[in-house]
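First the structure, then my questions, so here it is.
Heads up, one of the protein chains got dropped from this complex, but the rest are sitting where they should.
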Amino acid sequence: MKQLEEKIFKIIMICSAMIILGVLVYIIATVFYRGLPALTLDMITKLPGGGFYLGKEGGVLNAIVGSIYIIIGSLAISMFISVPLVMYINFYLPAKSVFSSLIRFSLDILFGIPSIVYGAFGFALMIFLGVRASLLGGILTVAMLIMPIMMRSFDEITRLLSRELPDALLSLGATKYEMVKVILRQLMPGLVTAILLAIGRGIGDAATVLFTAGYTDNIPNSLNQPAATLPLSIFFQLGSPVEEVQNRAYASAIILTVIILILSFSARYFSSKFSKNKI
Amino acid sequence: MRRLRAAKDKIARYLMLGIAIFTILFLLVIGLSLFFKALPIMRAKNLWVLLSSANWKPFKGDFGFLPFILSTFYVSLIAIIIALPFSILTSIYLNSYASKNVRRFFEPVVDLLSGIPPIIYGVWGTLTIVPLIANKIAPRFVEFSTGYTVLAGGIVLAVMIIPLLISITLEVFRSIPKEMTDASLSMGATKWQTVKKVILRKSISGIIAATVLALSRAFGETMAVLMVCGNITQLPHSIFDACYPLPALIANNYGEMLSMPNYESALMFSAFLLFIIVVLFNGISRFTLNQIERRYQFS
Partner (left out) sequence: MISTNQFLAKSDHNSFIGMNEPIILKKLVTNQSIRIENLDVYIENQHILKDMNLTIPEKSITCIIGPSGCGKSTFLKTLNRMHDESPEVKISGKVFVDDENIYGPHVNVIDTRKKMGLLAQRPCPLPMSIFENVAYGPRIHGIKKRKAVNQTVIQYLQYVGLWDEVRDRVRTSATRLSIGQQQRLCLARGLAIEPEYILGDEATSALDPLSTKKIEELFVKLKEKYTIILVTHTLRQAKRIADHIIFMYLGKIIEAGPTEEFFNNPKKQLTRDYLSGSFS
């Protein structure tokens, strides 16, 4: 009886794990199956031509470049804030400080705020500042979204660092600031992991850029021009009644999925490198 | 030289302190600005009416949020009901049964699932789940359904929150001291009995916290849900009805028709509502999870 129950539940558990794996495969397979026929070199090398949204010539280079611009800008901003903050809570504040747990707690909460709320807040902020939907607006809003992601994952990795390195540096007579600069070298793979995770989240999110970045068929050449993004390009093309355009949405979805897959696997590679590198 | 070094150190310290304070204040700033943006509508209407009326006619100045609130709630509830058993069973399997290799194989699977962008989930949902409901599932229960339904939103959302649930429950399971499970096993209990009597019982608060966290994630999910749930302003009566969750309302309408009186404020009100609920849910569950982690760290 005992053994039977054991067996039954084991089978159920294996099934549920298999189903989850199956769903992942199913999602990726669906996107590839529907998108591959429409995926041509033009898709990633050309801007939308005239009549693109009626099924004519062109590609989504505008969205790819726009997404890259936005992610680079927002990464720069969020790194500028995340790295010092993580160093501060780990090496400046004492181990059991109330302040550091307060910061970590707010990071947890910021992490949980939905991207649509960031989008709405970002847009309200832009109205307040007199900025219209543009590359700049997109960068700022996406930076808000990915900042807590980056901080949390970088913090998690930094916490694993043993006290030996900081102590060694301090005993050489280094100031805290000099110490942190060296520690950052040691943490580099961890920082790369955090960055890749943040890129993954930032590049795929549509709700943040929906109001803030606008949309355009061109590549923006200044911060106050609107910028297209990959997820929005998928969304808009999908809304088209023309079948060719819809198919191109699926092809764009492949592009996005492949980007995410690459990011995810390289993040894994770097984090495994970090754990090998003695913690 | 020494002075310069000390000065650099000091400047860096104050800059970092500034950033730290900014981070804490940032949360407050978001909350407050959403609040002030939502203030006009809260002044113009009774809060209770806003929350409980199903009458949504922005042209006439009627703003009843009940359809959106209920939609959000139903969709999220279905998502949790579907996702929870899968997640817990898989976590137990990975924690207590699976070999090291299986675990190592599954980590990237969970990572990938959580990394896939909402828009891709939306695409997948419209391509597979929506037709499945329209053609196979719904006809057994109701006469007609487009497939763009509460159920479709729930299923897609369920897949989206599974990775979050798995990673948190796994963490909770791992915080249980090995001696405790070993003690149970050495008394001749089977693995499943140990799971039931020790692991699940010990981690019940953690599982609840994880559920609350996943629920709040589900509340705020926008694009994927928007793409599969129909977006019709109505009180959904069954899971085969279309619905219109709060985030979708914001996403579909914000930035347009802002000249309409109180319309922008109404949309901001829904953002504020989302913010409050999510912060509350997140706060409670993160607090619980931190307590659990701490309890086992120092024991």
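Per-chain numbering from 1; labels A and B assigned in written order.
What we mean here is this: contacts are C-beta pairs under 8 Å (C-beta built on N, C-alpha and C of every residue); 3 or more make two chains touch, one makes a residue touch a chain.
Since we're looking at a predicted model, the values are computed, not measured.
Visitor: Of the residues A:182, A:219 or A:258, which one touches the chain left out of the display?
Guide: Checking the options A:182, A:219 or A:258, the one contacting the hidden chain is A:182.
Visitor: One chain is left out of this view; which of A:25, A:54, A:72 or A:168 touches it in the full complex?
Guide: Of the candidates A:25, A:54, A:72 or A:168, A:168 is in touch with the missing chain.
Visitor: In the full complex, which bits of chain B touch the chain not displayed? Write them out.
Guide: Residues in contact with the chain left out: 1-2, 5-6.
Visitor: Which residues does chain A use to touch the chain missing from this display?
Guide: Considering the whole complex, chain A reaches the absent chain at 94-96, 164-175, 178, 182, 185-186, 277-278.
Just so it is clear, only the chains that are shown with their structure count from here on.
Visitor: Let me have the rounded angstrom distance from the C-alpha centre of chain A over to the C-alpha centre of chain B, please.
Guide: The mean C-alpha positions of chain A and chain B differ by 17 Å.
Visitor: Across the complex, what residues on chain A touch chain B?
Guide: 2-3, 5-6, 9-10, 12-14, 16-17, 19-21, 23-24, 26-27, 30-31, 34, 81, 84-85, 87-89, 92, 99, 101-103, 105-121, 123-125, 128, 133, 144, 151, 175-178, 180, 197, 200-201, 203-207, 210-211, 231, 234-235, 238, 249-250, 253, 256-257, 260-261, 263-265, 267-268
Visitor: In the complex, go through chain B and note every residue touching chain A.
Guide: Against chain A, chain B makes touches at 5-6, 8-9, 12-13, 15-17, 19-20, 22-24, 26-27, 30, 33-34, 37, 85-86, 89-90, 92-94, 97-98, 106-113, 115-124, 126-128, 159, 162, 166, 190-193, 213, 216-217, 219-223, 227, 247, 250-251, 254-255, 267-268, 271, 274-275, 278-279, 281-283, 286-287, 290.
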